[in-house]
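As you look at this complex, bear in mind that one protein chain is not there, while each of the others sits in place.
Coming up: chain A.
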């Protein structure tokens, strides 16, 4: 009897021995790198995820606007005085290494870099897929990596240049900006070599990086590097591709109907689905604050910007939304907000009513317009002595702005290099106002100190051209990162 119980006990003990299957677990409901990158679909998804980062808060929304427009002479912070105070610090050049804005974009753009590196490292390993698609996806990933690095290097100068997803150690020092630019150019070039033209993509792929976008980016990089011949060549290649043109109506560029239009070279895709998940807050943060309530009211066009427009330039009206003005879609009149003094808004960021609330903005974020490219071409050609061709491109932009009203915006005729340069810079400012190009233009042309100091800003030359490396990043790098001068 007892023997039997003993036997049963031993049997149970042995049975528990075999219970080791409770140790065998596989991740539930997710792929791991062990079983991902196995199919063509997964390859596409890995690249889609790099585009996803473009639409996020960290990348192209609040801090981004602060570090492109608000920091420049184009605009002020906007909203209530104390709302988004860290952007006020940016506007006033009071920002420290603990400011939220630089640390936000830093993290956002490096997330994009990581996703691109992951795809670039793994796409070649996908066992079976269409080789053309593989090449195209790799080129898209390299385009996007270059895009992220291009913003980072302009904001922060020397930065860690990371080209693989899983670096062996995390203490990565800064790479000289020149080397970063070399990599950016190599990536854009590799993309330009492989990517189809905008018209050659299937319609369903509208919005992906194109050959034209890569060449246009190369032109912008070259101009930033003051490599004028190269800038002129790249820009000319894009112009001659005949893929792009100016829309007849300037303001059409910023309406939903103008998205991915003939003038669009590259833009971040967004839409307002009922369930959300496809929009961005780009529109909301710049939307009218008050009645009608469209957003937060940041990025207030500055007096200085208003004065920059030539008399009668219709682009001023297309750029700035005033109190008492009818909204571009005619739906309402902007009412005075008693809590904000002198409010005005970025009309280019306006979107009509859409599902999912203001935060679910459907507006694509325009990163590169053909007009921008024409002005890059004009600027570069002027610098290499081809002022006639420069004038042609400059005047194309003015002519479109002028429309049928011949009393305004006469053609520029000067062929004096300095005068023409100034005319082109002026044209860039008003044509691209509040499109997040101004700050980079001021810095690349060496005018940031003069322009900002003239406005009474506390701009310290040699310091404020660059943003501080976030202190947390220096700490976590174990001191491998150094701080920018003056911070």
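We adopt the following convention: contacts are C-beta pairs under 8 Å (C-beta built on N, C-alpha and C of every residue); 3 or more make two chains touch, one makes a residue touch a chain; residues count from 1.
Simple rule for what comes next: contacts and distances are computed from a predicted model.
Set against the options "TonB-dependent receptor", "ATP-binding cassette domain-containing protein", "Strictosidine synthase" or "Leucine/isoleucine/valine transporter permease subunit", the UniProt name belonging to the omitted chain is "TonB-dependent receptor".
Of the listed residues A:171, A:193 or A:336, the one in contact with the hidden chain in the full complex is A:171. Residue A:278 is the one among A:182, A:278 or A:327 that touches the chain missing from this view. Among A:89, A:310 or A:325, only A:89 touches the chain that is left out of the view.
Interface residues of chain A with the unshown chain, by the touch rule above, are 2, 5-6, 9, 12-13, 16-17, 19-25, 27-34, 36, 42, 44-52, 55, 80-86, 88-89, 92, 94, 96-103, 106-107, 110-115, 117-119, 159-160, 162, 165-167, 169-172, 203-208, 260, 269-271, 273-278, 289-290, 293, 295-297, 339, 355-358, 362, 458, 460, 470-479, 481, 483, 486-487.
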